[in-house]
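Some chains omitted; the rest stay in position.
Each chain carries a letter (A, B and C) given by its place in the written order, and its residues are counted from 1.
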Amino acid sequence: MSATDATAPPLLRATGITKRYPGVRALDGVALELRNGEAVGLVGENGSGKSTLLKILAGRIAPDEGTIEIDGAPVRWSSPARALDSGIALIAQEVHVQDELSVAENLLGQQLPRRRFGAIDWSAAARSARELLDSIGLAHVSPTLRTGRLSLHDQQMLSIAKVVRLRPRVALFDEPTSSLTAAEIERLYAMIAQLRAGGTAIVYITHRLQEYFDLTDRVVVLRDGQLVAESATTEIDENGLVERMVGRRLVRLFERPAEKDAERPPRPTALRVRGLTTRTLRGIDLEVAAGEIVGIAGQAGCGRSSLAGTLFGQWPYDGEIAVDGAPVALGSAARAVRAGIALVPEDRKRQGLVLSMSIAENLAMPSWRDVARGGVRRPAAETAWAEGLRERFGIRAVSVATVAGALSGGNQQKIVIAKWAARGLRVLVLDEPTRGVDVGAKAEIYRIVESLAAEGVAVLVISSELHEVMRLADRVVVMAHGELVGEMRGRDATEEAITAMAFAAGKESEV
Amino acid sequence: MSIETHAAVAAPAREGRARGWATSPVAPYVGLATVLVVLVAFQLATEPTFSSWSNLTNLMRSMAVPLLLAAAGTLVLLTAGVDLSIGALLGLSGIFYAKLATGGFSPLPALLLTLLAGGAIAFFVNGYLIGRVGMSFFVVTLGTGSILRGAAYLWSDNTAIDMSQNDLAATLGNTAILGDKIPVGILVAVGVAVLLWAILRYTVYGRSIYAVGGNREAAELSGVPSGWVIASVYGIVGLCAVLAGIMMIGRQTIADPNAGVGIELTVASAILLGGVALQGGVGSIWGAVLGTVFLSVLANALALHGLSSNWQLVVTGVILLLAVYLDRLRQRIGDG
Amino acid sequence: ACGSSDDTSTSAAGTSAAVEAGAATTRRDAAGVTAGFAGLWNANPTVKQSQDAWQAAIRARGGTPTLLQADPRDPVNTLITNMDQLTSQRVRASGFYPIDPNALSAPTRRAMDAGIPVFAFEESRTPATQSVHLGREVAARLVARALCGKFPDGGKVIYGGYGQPDLTLTTYQRNVIAEIEACSGGRLEVAATFDNRTDDVAGALAPANAALQRVPDADAIVAYSDVTAIGASRAATQLGKRDQLTIIGFNLAQDGIDAVRNGQLDYSLLFPVTLMSQYVANSQIDHVNGRRVPRFATFWPQCYGRETIDELPSPADQLAAVAEGRSLLVEPARQVSTSDREMVRTAPSALTECPL
C-alpha cells in the first residue's frame, strides 16, 4: 500500500484535542492529520496553542479530551519515551540539552555505540559524533566538550541533529529556527528535506512566516486554541496568513520607515565605549547617540552577546564605558541598572524571567523600589501599573497575577522587554528581542523600541534576523571574532555586505 | 535546569495554580490539611483530654520553638538553601546568654547582646560564605554547625547551667498568660511568623527572596543584589535561632549545651511538608506553619494514645507518606 | 531476674564519706605507662564525670591517659574504631564504656590478642581482663521499696524510659516495674510509660506531659535519668501537679544534685561513676604493674533525697579527691575472694535506701 494512498489511514490522526488550563482553554477540539512525507505548518499568534498541541502529540502532556491514532490505531502515551518508541519526536520550543554532558552524548543519547557486555564505546561515540557534527556544520565543536559551554544556536542545532538522526516517523519542530543564523537555517532545511524524502511527516512552527512558504505543503491556523483555517501553502500568501492568524491585515512589517534615513540634527552621545576588552572581546570602540538605534550584526559566536552582557555588568572588563558623558563602573547588573543601562537577554527562561513568579512581579522587578513606597509594596498600585504595561505590550494572559511560567514563549518575551520600558532608561541593549514573537507582537515591539528611542534612549539591537536589523537600525556595526570590524548605514545592511565585511576581517586576523 | 524541569514534569499543576499574588495561600496544603483535620477530629472523638486547655497549652508550648525556626527557615528554603547550623547556634546562644546572665548582665541587655552576636555570626559567616563567596550551603552550615556546637560544649564545659531564676527566659519559654492558657512563647513565634509573612508578601526585600530563589540569574539581571539577599536570610534565621535558644532555656530551666541537637532536620521536614519547594522560590510561611502544627499535633496525639515510641515512629512515617500522597493525588486529578 | 538484697554476688561501695575518709594514696607507680580508654561522647554530664575521673586517676598515679571519645552521630562504630586505635597505639592497658558491651567484642579480642589487657564498663560477652558494672537490679529494688513505703495503699506510677534500644536501660525498666509489682502486691501499678529519645530535658517535656494527662491521678514518676525526671517535673509543674507526685531520677551528676536540692526531684539514685572510673584506672595500673585485679566488680547504687543530698560530695569535690590520689572506696569494706571468679564485696551496710 502506497504511503500516499488516500484511503489508507493517515500516519497520525488527532481529533477533538482539548486542553484546559486554569482560566484558559489552550486547545479546543483541534483536529490534525499527517501523512507520510508531508510537511504541515502550524500557524498562530503567541499563546494560540501551537506548542500545547505538539506537546500532546509527543506525549509530553496529556490532553483533557480527544484521541490520537497512529496508522488508524488509537494510542495514549504515558510518557515521551513511549511516543518516541512509536516514532514521534519533538524538538521543543525551549532548547533542551544536557548542559553537563558531552556533546557526543547529547547527540547520540540512548543510542551510544556499545562494545561487548553492553559497555559504551566512547571512542566510537566520539567518532560518530564527529561525523554528525561535521555534517551539520558544527565542525568547530569537539564531541567531548561540555554541552553547556556551547552557544544557544549550537545547542539548538545539536538538539535538532539528535532528533533527525533518529529518523522518526513524525518530527515535530517547535520554532527550531528562533536561535539559528541564516547559514544554520539552510542546513536545517536540508535536514528536513532529507527526513521528508525518507517518509517522515513534519509539523513545523515558526514566527518567521517566510519559512512556511519555504518548507510546508499545508498550513493549519490556530487562534485561541481553535483551528480556524487550513489551506495548501500554495493557495495562500503572507498577508492572507497574517489575516487568518490575527483576524486583521498587518502590512509591511519589515518595511523600513523612510524617516530613518532623513537627515537629523546631531544628538549628544548617550553611550560611549572605549577599548572594551574581555575574555571574548577585543578593543571595542563604540558610540551611540541618544535616540539612535544601532544594530549589531555578525556571524554566530562573534561576540555580540558577550558585548551585550559586558555592557550590563555581567563580565569583568578593561576599557572605559561612559553614559551621558559620565564614566561608569559596571561591576554588576545592579550597577548597570543604576547607570541607566538595561538588557533584554538572549535566553529569556534562564536570564529574563523568574518563571515561578507572577507577570506583575516580573514586570515590576527592576522597578520594585519605584513602585513601592519605602520598600513596602502597594499591591493595588502595582497591579494597576502592571495591567497598564500588559495592555501596552499586548501580553496575553488571564491576568497579571498569572505566573510567568504558564505563558506562551512569545508572551514571556514581551514581559522581558516590557519590564525595562517602565524605567527611566538611557541605554537599552536588546539581544535577539523578537525571538519566538508573533508578527503582531513583533510590530508592537518595533513600535516600542522606536518610541523609546524617540524619547532619547540609545538602543543597541542584536539580531540574527537581518530584516529586523535593516528595519530598525539607523546604523549597523559588524562584529567578527570579538572585534568591531566595520560600520554601515542601516539601509545598506544587506546580508552580502555584512558577510563580506565579517569575512574580510576574518582574513585579516588570520594573517 | 534539572530542578526547574523536575517541577515542570512532576508537578505541572503547580504552574497553573498560582492566583492572586502568585503564592496562593491554600492550594498546596490540601493533602496535609485534610490529614490534619481528620487527625484532630479523631482526637476530639476518642480522647477527651485532647481538647482540655491543659493539653492545648502544652501543645502550644512545645510548638513555639519549632514554629519560630520553621517560619525563619522558610526564608532560607525559599532561596534554595537549608541552614543545618541552627540547632548548634540555638545551643551556643543559650550558653552565651546564660554566661552573660550569671556574669551579672540583666536579662534584656543579655538578650540583645546574644541576638547581636548570634545574628552577626549567622550573617557574616553563613550568609557571607554562601551568598557572597558562593560556597555550598550544605557544607558551610554543616561546618559552622560543627564549630558552634563544639564551642557550646567547650564553653559550658559540657555542663548545663541552672537558669531557673532567669525571668526573661522563663517568660519567653514557659509562662502562659490569659488565664494561664496561652504561652508567651507561642505568641512570640506567631508574631515572628506574621512579621516574616508580611515582609515576604509586602516588601520589596521579601519579593527579592522569592525572585532569587526562583531564578537567581534572572533576579540578578533585574538588579536584585542576590548575594546580599541570600546572606540576609541566614542572618534572619540566625536571629530566630538565638531567640529560640532563650525560649529553650525558659522551657528547660537550664541552659544546655546539647539544646537543639538535630532540630534542623525536624524544622526542615516541617517546612518541606508544608509545600515549600527544595529548589527555591515556591512556598509560604503558612505552609511551614501548617507543617509544624501537623507534626506537633501528630506527636501529641500519638503520645496521648500512649503508643510506644517505636509505634510512634511507624505511625508517623505512614501518616507522612499518606499526607504527601494525597497531595499528589489531588494534583493529578486537577491535572486531568 | 534478681536475687535478694544480700546477694553476695552484688557489691556496693559508698562514696559519701569517702572523700573525707580516703587516705591520700599517692602511689606514683605508673610513670611512663600509657593507659587508654574509649569512652562515649561526653556531652552527657555523667559520662563526662566518668571520663574526667578516669584521666585524673591515671595522672594521680603518674601515668599518661589517652582518652578517645566516640562520635555522637555514630557512637558504636566510632567506639570500635577508637578501641582499635588504642590497640594500634599500643597502650599498656585499654578500656571502654560501651553502648552495648557485646558490640565491642571484636575489638576487645583484637586488643587482647595484641597483648593489651582490656577493662570494660558493663559485662562483655568477650572475656575482658576486668568488667566493672553497676548493680542496677539493686537500684530497681531501692526505687520499689521507696514507693511501696510511701504508698502502702497502692497507686499509679509513670515510668520515663530511654527511647533507644539500650540493653542496660531496658533491663532496668523491666526490673523497676517487676519490683514495684512485687513489693506492693500489685497495688502499685505502672500505668504509663513514656520515652525520651533525645536524652535531654526538652525531649522529656512533651511525652511526660502527655503521660500525665493520660494518668491524671498518677502518684509517682520514675525515670531512667535525671534529665528525664527533671523534664517530667517541669511538665508536672506546668500542669499544676507537682505537689501530688513523687519523682525519682537516676545518676546524680551536678544537675541531678541541684534538682534534688531545689525540690524538682524527690529522690535520685547515685550512679557512682567517679568511683567506678577511679577503680578501673587503678585496676589498669595495678595490672600493668603485675598485680592481680578482680575479674568482676559490681557497684551498688544509692538513693538520696532532699534530707540526705548534702551528704553526697559534689562531683567537683569527688574529682578533686581522685586527682589527689585519694581512694573513694570505703575501706575496709573491700574484700577480695578467690573462687572461680574474683569479685569486690562490700558490707551490705553501705547500701543507702531512699529516706522516706
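One rule holds for everything that comes next: a contact is a pair of C-beta atoms (placed from the backbone, for glycine too) under 8 Å apart; a residue touches a chain by one contact, two chains touch by 3 or more.
Only a predicted model underlies this, so the values are computations on that prediction, with no experimental measurement involved.
Peer 1: Only one copy of each distinct protein chain appears here; what is the full stoichiometry of the complex in this structure file, written with the labels shown?
Peer 2: Assembly composition recorded in this structure file: A x1, B x2, C x1.
Here is the rule we use: only the chains that are shown with their structure count from here on.
Peer 1: Applying the document's contact definition, name the chain pair with more C-beta pairs in contact, B-C or A-B.
Peer 2: Output for the comparison: A-B.
Peer 1: Quick one: report the Å distance separating chain A from chain C, using the average Cα coordinate of each chain.
Peer 2: Whole-Å distance between the two chain centres: 74.
Peer 1: How many angstrom between the C-alpha centroids of chain C and chain B?
Peer 2: Computed from C-alpha means, the inter-chain centre distance equals 37 Å.
Peer 1: Find the geometric centre of each of chain A and chain B from their Cα atoms only, then give the gap between the two centres in Å, rounded to an integer.
Peer 2: Those two chain centres are 42 Å apart.
Peer 1: Which chain B residues touch at least two other chains?
Peer 2: Residues of chain B never touch two or more of the other chains.
Peer 1: Okay, in this complex, where on chain C does chain B touch?
Peer 2: Chain C reaches chain B through residues 42-43, 45, 48, 72, 163, 192-195, 197-198, 200-202, 205-207, 209-211, 213-214, 216, 230-231, 234-235, 238-239, 254-255, 258, 262, 264.
Peer 1: In the complex of these two chains, what residues of chain A are touching chain B?
Peer 2: For this pair, the touching residues of chain A are 20-23, 61-62, 64, 99, 312, 314, 332-334, 336-338, 343, 345, 350-358, 361, 365-366, 368-369, 372, 375-377, 379, 401-403, 405-406, 419.
Peer 1: Please name which positions on chain B make contact with chain A in the complex.
Peer 2: Going by the criterion above, the answer is residues 1, 4, 7-8, 12, 15-22, 201-205, 207-208, 210-211, 214-215, 217-225, 281-282, 335-336.
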